[in-house]
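What you see is the complex with one protein chain gone and the rest in place.
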Amino acid sequence: MNKLLVISAHSADFVWRSGGTIAKSVDQGAETLVVCLSYGERGESGELWKENPNRTEESVKVIRHVQAQKAADIFGTAIQFLDWGDYPMLISDERIAQLTQIIGDFEPTVILTHTAKDPFNPDHPLAYQATERARLLSCGAGVASAFKNIAPPMWYSFEPHQPEICDFKPDTFVDISSVFDKKIAAMNCMGAQKYLVEYYTELGGRRANHARRISGQKDVKYAEAFQSHLPRVTTTIF
Amino acid sequence: MNKLLVISAHSADFVWRSGGTIAKSVDQGAETLVVCLSYGERGESGELWKENPNRTEESVKVIRHVQAQKAADIFGTAIQFLDWGDYPMLISDERIAQLTQIIGDFEPTVILTHTAKDPFNPDHPLAYQATERARLLSCGAGVASAFKNIAPPMWYSFEPHQPEICDFKPDTFVDISSVFDKKIAAMNCMGAQKYLVEYYTELGGRRANHARRISGQKDVKYAEAFQSHLPRVTTTIF
Amino acid sequence: MNKLLVISAHSADFVWRSGGTIAKSVDQGAETLVVCLSYGERGESGELWKENPNRTEESVKVIRHVQAQKAADIFGTAIQFLDWGDYPMLISDERIAQLTQIIGDFEPTVILTHTAKDPFNPDHPLAYQATERARLLSCGAGVASAFKNIAPPMWYSFEPHQPEICDFKPDTFVDISSVFDKKIAAMNCMGAQKYLVEYYTELGGRRANHARRISGQKDVKYAEAFQSHLPRVTTTIF
Amino acid sequence: MNKLLVISAHSADFVWRSGGTIAKSVDQGAETLVVCLSYGERGESGELWKENPNRTEESVKVIRHVQAQKAADIFGTAIQFLDWGDYPMLISDERIAQLTQIIGDFEPTVILTHTAKDPFNPDHPLAYQATERARLLSCGAGVASAFKNIAPPMWYSFEPHQPEICDFKPDTFVDISSVFDKKIAAMNCMGAQKYLVEYYTELGGRRANHARRISGQKDVKYAEAFQSHLPRVTTTIF
Amino acid sequence: MNKLLVISAHSADFVWRSGGTIAKSVDQGAETLVVCLSYGERGESGELWKENPNRTEESVKVIRHVQAQKAADIFGTAIQFLDWGDYPMLISDERIAQLTQIIGDFEPTVILTHTAKDPFNPDHPLAYQATERARLLSCGAGVASAFKNIAPPMWYSFEPHQPEICDFKPDTFVDISSVFDKKIAAMNCMGAQKYLVEYYTELGGRRANHARRISGQKDVKYAEAFQSHLPRVTTTIF
Partner (left out) sequence: MNKLLVISAHSADFVWRSGGTIAKSVDQGAETLVVCLSYGERGESGELWKENPNRTEESVKVIRHVQAQKAADIFGTAIQFLDWGDYPMLISDERIAQLTQIIGDFEPTVILTHTAKDPFNPDHPLAYQATERARLLSCGAGVASAFKNIAPPMWYSFEPHQPEICDFKPDTFVDISSVFDKKIAAMNCMGAQKYLVEYYTELGGRRANHARRISGQKDVKYAEAFQSHLPRVTTTIF
């Protein structure tokens, strides 16, 4: 059984960076879960604060919760909100334990999250670090032990806003052409500036251009790019 | 149609480094071709020269040809010998054109060859360079052109003798458990020292141990390791 | 006196990859020269061969010459064609000497060319290698010598089609907003598929988005990205 | 308005590693601020402890404060002391918040600090980490938000004692010839062993030698070297 | 006086990864100390938990203590147990101070520990980080200071289970042929699965094969591999 876990620093990241892959996975019969570490209520809710600088953080969280839930519904995925706060997000041993528990309970076969480096976002690298450690603690050293031990999930970073300065080097392009309408619909729920929808639509088309050049597969219209953190084990070289 | 091309600097390399994957590919219905750039008659035929230092290079080539043909027959693969000479192997524009022609005619979907770096073998990096250039010349820039243009094949380096000092970092493990008996039979044709068969049998088992730890797939008994030179285009993240 | 030399593997590369920077430099009073190593007549003239597969290479070169000259005229730059052939481009000691002579005569303060690596183009890395060596031979070791010695020019790689797999990591973004109309006009001379003009227009906008995020300079509308190969010497940290 | 912020782990680092650039920036009309995270009272005050092993840490701090203030006065820069302690320096969420506040208040356009790695100093990498995180928290994700958001400052590492083992690769040389007398005067205030003044005078001359060889600018007599952490946005390639 | 300190995350790591080098050092007259940060009671004691899932952690620790002590006795080395817990191991300022004290008291000339990266073990990278920081705090900046300052020890990572994905690149092979019987005897004390003893015996033989190929020294039968973190200072290039 394929199971996909997406760990999103703020409540919109999963849509921009992996929405097509989530929708595709649901279509392929996989079980999926999105975990939003925070709502991005302070640092990533620009439009809401611009509309009304006197809002409370609580009211921003409510709006962001509703938006993310709508996007999740469009994809057909489960979603969970940890409300860890943003700018600064703070990681503690308890929060690592909470995330370890979630991974141990869900038993994902694949995890997607942010990159280890991002010179324009303080929270994305923390999401990476928390995921790296919680994943290790949930799957142990591959031997019987004092605690529940899941099979080690594959894991990938999804694409950051500026790939090169985040040391993002994609090694896996997923063809999301068949579900791109869902990604557009979900992006339109996020209440972000219109240009962001254009930006990520264009990105989907450009990564598809790359995928066509690499593979010769001429029917890839939209793609998402990922970087794996582990070798692939397979039964065929093709 | 899956088509595998293996470009081997000397006439035994394809057996030690990718024999299981060749046999597996044949079993899976792929078309396969091994191209041996040289017989390794001067630098890689130690046992033959030790037996009889007065041999001629020509006689060594004949023996090496027969051995490699036997191994290819066990795998069920086509094989071709270019007889470019070894220690030193010399690359020229004409030889690049010859290899480009072979790639253009065979139209592989996957190419396997040596690593770019090998501080203990002067010919392996040349095989890499020749393959890199011939592959590029055969598949062009992805647009219509004055010459035949094949779809760009994926390509990988197979495992060198000392991985770390060759900057070999495997990202793909192929499970070859079901055909490992063929790899052993082929290795035993090569007339090499017995310890080499043991060395590569042990390597198959160790890479399988790694593959099990990475994936949790407990039934991998033997594996071969490869490093890809291009991203993978896929329809699923699983 | 600022002098810009652009070394372009095929006769269209300089437009897509550095046209804005050439136009900007001309506007700023610099002297500029574009050197096209080949016309790209075999591998990069897809539209012409698709229109008429029976063309001769000579006729393709003539058309490509005219197109590149028109683009150069729009930018207001000098241009020179070396006609070295493409797919394969071949480099010889004589060709290196020819390029060394050109660099020594023009005495550029900045050189732009391709990246050292490009897994989808066999000629681009050769242009890089030829430039690297000719630049070194023209400027010597910084001491008096038996031959003319120019001041060492700065040099940069311009952006390849797929930056990450070419190991392209931009460290310099040039704001080309004020001349972007000229870049569009020049791109429209190249007789390429319409999508390429869109592709590079979009790229200009995206690199400007990155430049704005990096610098906070909100009025950058279009930018080109470069990677330097040498440290910068400056009189100020700002 | 150019504004330079220098974040110095101990109260002498800013003099050895960036004194010329501070003086030059003041001369060029920039506003400058040096922040000393600690006095280096335990681990970097060897001469004082050698003179008198029975001193108290408090008395060492007073002497170091006076020395650093004198150096700052020579450069004409503001200076601030955070007294975080050294060997070990400890970083907490509160200290990150304190540094974030300082950056947000000063609104630097350029920040200078230590390298991420230093196998001979436990505090320098912490200064790097604190600066990296505080910078990110002060400038946000480039959108309107719940808190004050400054324009993202450029930032650089200055030169460590042993560049290669700190992975320091300079990409920017600042000509400090015109203010080198001030750097010497400031170094002479620091009460360090005489050989250190010689060491850093020689370093200034050697980096100038490199700068001359790179650029052909023959009048650079003294230089300081820096490594940038972000691309440069510019209006010209020259 | 040569003094070797081995810092082992769990109480068996020192045997598999550096047992031969410990035994060899003792034979050569060095003083040696093994410090086990934890017993590996939760995550690395698979055989014990498989035998009896109802054991307590305390009882596992007792068994592991006895096993490690036996191995240490075979090597003839001192050993110390810090009982920091495993899965998760947690590092605090106090624990860093404890390790700093141990290093300062023992004054090692060489330290061995884990790699900085291990995608299959959460505790190994922590052991690396703790060692890196404690080593720096114990040896200071090389000047007189407020606290005891030892001469900076060389330090190395020993070989992890999967070298390539841990970025382990060995630069030092120690010939352990003369003491390999002791390493086997010690491995047999560890109560681990039999295959692990075979795995590490095979590893010793393979690294010896590499060592013979690198050096031409034909009598190396077993070797252990290490990666240094600092340059070597020597009186001879041979």
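Chains: A, B, C, D and E, in written order; residue numbering restarts at 1 for each.
By definition in this document, a contact is a pair of C-beta atoms (placed from the backbone, for glycine too) under 8 Å apart; a residue touches a chain by one contact, two chains touch by 3 or more.
Owing to the predicted nature of the structure, the values given are computational and were not obtained by experimental measurement.
K.L.:
Mind giving the shown chains that are in contact with the missing chain?
P.N.:
Output: missing chain touches B, C, D, E.
K.L.:
Tell me which of D:140, D:170, D:204 or D:231 is the one touching the absent chain.
P.N.:
The single option touching the absent chain is D:170.
K.L.:
Write down which of E:12, E:35, E:68 or E:110 is the residue touching the left-out chain.
P.N.:
E:110
K.L.:
Taking the full complex into account, find the residue in D:2, D:162, D:217 or D:236 that is in contact with the omitted chain.
P.N.:
Answer from the full complex: D:162 touches the omitted chain.
K.L.:
Contacts of chain B with the missing chain: which residues?
P.N.:
41-47, 49-50, 57, 60, 87-88, 90, 119-122, 165
K.L.:
Could you please point out the chain C residues that touch the chain left off the display?
P.N.:
That gives, for chain C, the contact residues 93, 96-97, 133, 136-137, 140-147, 152, 229-231.
K.L.:
For review purposes, identify every residue of chain D that touches the missing chain, sorted by number.
P.N.:
With respect to the unshown chain, the touching residues of chain D are 120, 161-165, 168-170, 199, 202, 206, 209-210, 213-214.
Everything below uses one rule, namely that only the chains that are shown with their structure count from here on.
K.L.:
By label order, what chains touch chain A and chain D together?
P.N.:
Both chain A and chain D are touched by C, E, going by the contact rule given at the top.
K.L.:
Pick same or different for copies chain D and chain E, depending on whether their interface residues overlap by over half.
P.N.:
Chain D and chain E contact each other through largely non-matching residue numbers.
K.L.:
How many angstrom between the C-alpha centroids of chain C and chain A?
P.N.:
Centre separation, chain A to chain C: 37 Å.
K.L.:
Among the residues of chain B, pick out those that touch two or more other chains and give their numbers.
P.N.:
142, 152, 170, 210, 213-214, 230-231
K.L.:
With touch defined as at the top, which chains are paired up in contact here?
P.N.:
A-B, A-C, A-D, A-E, B-C, B-E, C-D, D-E
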